[in-house]
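There's a structure below that I have some questions on.
As you look at this complex, bear in mind that one protein chain is not there, while each of the others sits in place.
Right after this comes subunit A.
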Amino acid sequence: PPSCLPAEDISTNSNGPKQEILLDDDQEDLFAEATEEVSLDSPEREPILSDGPSPAITPVTPTVIITPRAEASMFDRSLDEDEDTEENGDTFDMQITVSDPEKVGGFGCTSLNLFSRNEFSVKRRFSDFLGLHSKLASKYMHIGYIVPPAPEKSIVGMTKVKVGKEDLSSAEFVEKRRSALQRYLTRTVTHPALLKDPDVIQFLENTELPRAVSTQALSGAGILRMVNKAAEAVNKMTIKMNESDAWFEEKQQQFENLDIQLRKLHASVESLVCHRKELSVNTASFAKSAAMLGNSEDHTALSRALSQLAEVEEKIDQLHQEQAYADFYLFSELLGDYVRLIAAVKGVFDQRMKTWSKWQDAQLLLQRKREAETKLQYANKPDKLQQAKDEIKEWETKVQQGERDFEQISKNIRQEVGRFEKQRVKDFKVVIIKYLESLVHTQQQLIKYWEAFLPEAKAIA
């Protein structure tokens, strides 16, 4: 049975996802989740049940793929074969690895199709990633797909972590970027539509990529700017959108709140990292001091014990540093990703509003055309009358199109949001478990060190 969401591991050390078990659970969970949501907003019962999947029937993905057919003129790819493969129920579980650019002069990008076992390795510049995102955003955001945002260009951007007194070393910076790029690509190929996109395929497979031509890379900051501009435009609109669909209003509010909370948590994590680094510095300093004290102590056994204590503290300092690394790379980066993702989500909500307003404008214009036609009926100008009737037909089509577009984007967004929420939970679960495991390791090491020290302390006579 096809899966809605191929399982994947966004961490830097990809072990490959567990396919079978997780997917079945997903299906059931998705259904259950849909029911739970339904119980909250009863008027939504109908649409959600008909849209949502049920374990025995078709999964969500095919409907998403088929839709762009209406926009077939917008991009140049054959949809038929995509549709076929979807109906065959093939899923492309892909594992992405981005490697260190150090000597190769570019980021090594390896994609392994876990189904066909095809593997492609290519070299990409940072700007190539940005270019890819820009293309995808321009293609899909307006129909409601949440396109994963590309990593920030500047390292300061979202995070302002000062490591002790120095800023991030260049090695740390490169690693941070590499890791961010890997997460970005992995999120992109996890999206069922984006995975099939020719630009994505080209990115993963072609040895040479044409240089990104005057693409305005939509960084997270860029998207935010766009969203804010759109919000301003909406506020200026005289006709307020009649939000008959409570689900959208509720979700929008949720995302607002989520954004705020994530930012708080992000700031808190950065603070934690700083403090741990400070603790590390102070522990190292104490270790040296304890060693000196041990040297000057004239009781032999106590002197030795103090030197041992100094060694233990030195090792603990190392632990603090490693733990700070874990705090940072696991949590801080993930939170930063999600703050950017939320911006992308807000972007699609705004696209929906734009679509709605376009539809409304068309309706308004149609109305005017009809009025004009009625007037012409009594004016006895046959040519103009015909023209008016033609225009009415034209705008009627546009109104219908507008309504279809609006319904489609609304539908897409619902599905995207559902997918996003599941993904978000998965991401956080994975990271939290990894983080807890790092904490476990730290405690185990601490136990080792103190157990080694205890007999030394007892030996003081």
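Rule of thumb we're sticking to: a contact is a pair of C-beta atoms (placed from the backbone, for glycine too) under 8 Å apart; a residue touches a chain by one contact, two chains touch by 3 or more; residues count from 1.
Criterion: contacts and distances are computed from a predicted model.
Visitor: Tell me the UniProt name of the left-out chain, picking from "Sorting nexin", "Translation initiation factor eIF2B subunit beta", "Probable cytosolic iron-sulfur protein assembly protein CIAO1" or "DNA replication complex GINS protein SLD5".
Guide: The chain we cannot see is recorded in UniProt as "Sorting nexin".
Visitor: Of the residues A:322, A:396 or A:421, which one touches the chain left out of the display?
Guide: Answering carefully, the residue with contact to the hidden chain is A:421.
Visitor: For the chain not shown, which residue from A:118, A:206 or A:254 touches it across the whole complex?
Guide: Of all options in A:118, A:206 or A:254, contact with the hidden chain holds for A:254.
Visitor: Using the touch definition from the top, which of A:115, A:173 or A:450 touches the missing chain?
Guide: The missing chain is touched by A:450.
Visitor: Return the single residue from A:297, A:361 or A:396 that touches the missing chain.
Guide: Only one listed residue reaches the unshown chain, and that is A:297.
Visitor: Go through subunit A and note every residue touching the omitted chain.
Guide: 22, 29, 32-33, 36-37, 254, 257-258, 261-262, 264-265, 268-269, 271-272, 275-276, 278-279, 282-283, 285-286, 288-290, 292-293, 295-299, 301-302, 305-306, 309, 421, 424-425, 428-429, 432-433, 436-437, 439-440, 443-444, 446-447, 450-451, 453-454, 457-458, 460-461
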